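Take a look at chain A:
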Amino acid sequence: MITIKNLRASVEGKEILKGIDLEIKAGEVHAIMGPNGSGKSTLSNVLAGRADYEVTEGEVTFNGKNLLELAPEDRAREGVFLAFQYPVEIPGVSNINFLKTAINETREYKGQAPMEAKDFLALVKEKQHLVELDGKLANRSVNEGFSGGEKKRNEIFQMAMLNPSFSILDETDSGLDIDALKIVASGVNKLRTKDNAFLVITHYQRLLDYIIPDFVHVLYNGKIVKSGGKELALELEEKGYDEIKKQFETV
Partner candidate 1 sequence: MANEILEEHINSEYKWGFTTDIESDTFKKGLNEDVIRLLSHKKNEPEWMLEFRLKSYRYWLTMKEPSNWAYFPYPKIDFQEISYYSAPKVKPELASLDEVDPELLKTFEKLGISLEEQKRLTGVSSNIAVDAVFDSISVKTTFRETLAEKGIIFCSFSEAVQEHPDLIKKYMGMVVPYTDNYYAALNGAVFSDGSFCYIPKGVRCPMELSTYFRINSSGTGQFERTLIVADEESYVSYLEGCTAPQRDENQLHAAIVEIIAHKNAEVKYSTVQNWYPGDKNGVGGIFNFVTKRGLCVGDYSKISWTQVETGSAITWKYPSVILKGDNSVGEFYSVALTNNHQQADTGTKMIHLGKNTKSTIISKGISAGVSNNSYRGLVQIKKGAVNARNFSQCDSLLMGDKCGAHTFPYIEIKDKTAVVEHEATTSKIGEDQLFYCNQRGISTEKAIGLIVNGYCREVLNKLPMEFAIEAQKLLAISLEGSVG
Partner candidate 2 sequence: MSISLENKISTAQNLTAALSRVGDKNNVFGFDMIGEALQFVEIEGLPTNKHEEFKYCNVDAVFRKEFKEINNSFSEINMPPVVVDAINVYIINGRFESVSGKAEGLVICDLVAAQKTHKEVVEKNLGAHAKPTSSVFVALNTAYCQKGLFVYVEKNAKIDKPVYIHYLTDPISVSVINPRTLIVCGAGSNVQIIDDYYSKGANFFSTHTSEIVVGENAQVKHYKIQNEGDNAFGVITTEVVQSSNSVYDAATFIFSGSLVRNNHHVRLFGQNIEAHLNGLIIGRHNALIDNHTYIDHAMPNCNTNELYKGIAYEKSSLVFNGKIMVRRDAQKTNAYQSSKNILMSDDASIYTKPQLEIYADDVKCSHGTSTGKVDEDALFYLKARGIGDESARKLLLQAFAQELIDKIEIPSLHDKVLELFEESLK
């Protein structure tokens, strides 16, 4: 589904990603773990196309297309979804209106007619349950006045509505208590199919207890230094990142 080759990127002239190689196939869940400052969020922002991040080398192919050439909105329309670590507030814009615009712009991009209001509302109702999102939240302004947990649940709700083929969860577990974490994880699990893929970025192993990954990669200093199965996460949890740091500091 997505192939990342030797991806290098910098922010304000400072190189953060120093050659990432990664391939994710349909139906797979990959986790990227790493200490603070290793480049985890940079990777997600580069894939989504944030302007401040400059790709200096490498390529990313998404379903046969050169992802890096596409504008952020076109990446989204092609099926790349980023669940933000810090979802932004947009005062006065209702969640519903926001999602309707997003869905219909994507449909227009694909040459489809806008969704009927009736169908749209039915879809909202259905997906709301998935993350146990209060109906009232859907009518409130995008993320405005939401608690940390509500914001994250709203991200998964949007994911469910937009039905992307490739989703990046950027530290979705940060700031969540255990109950909210379970809700978010179960929402994600229900969305897993053989046709879509997930990239779960996290600092802690905790989330991976609930979203079981097929592969775990350790990102350190802008590079994937270690890859393995889900047991790698447990190993990291046990030993901490210090071992990794020691091992790769000089590299």
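Just a few scattered comments:
Following the convention adopted for this analysis, contacts are C-beta pairs under 8 Å (C-beta built on N, C-alpha and C of every residue); 3 or more make two chains touch, one makes a residue touch a chain; residues count from 1.
The set was built so that all candidates are chains of the complex that A comes from, given by their letters.
Computed from a prediction, not measured in an experiment: that's the story for all the values here.
Put simply, of 1 or 2, the chain that touches chain A in this complex is 1. Residues 48-51, 71-73, 75-77, 81-82, 84, 87-88, 90-93, 97-99, 101-103, 105-106, 109, 141-142, 158, 162 of chain A are the ones touching candidate 1 in the complex.
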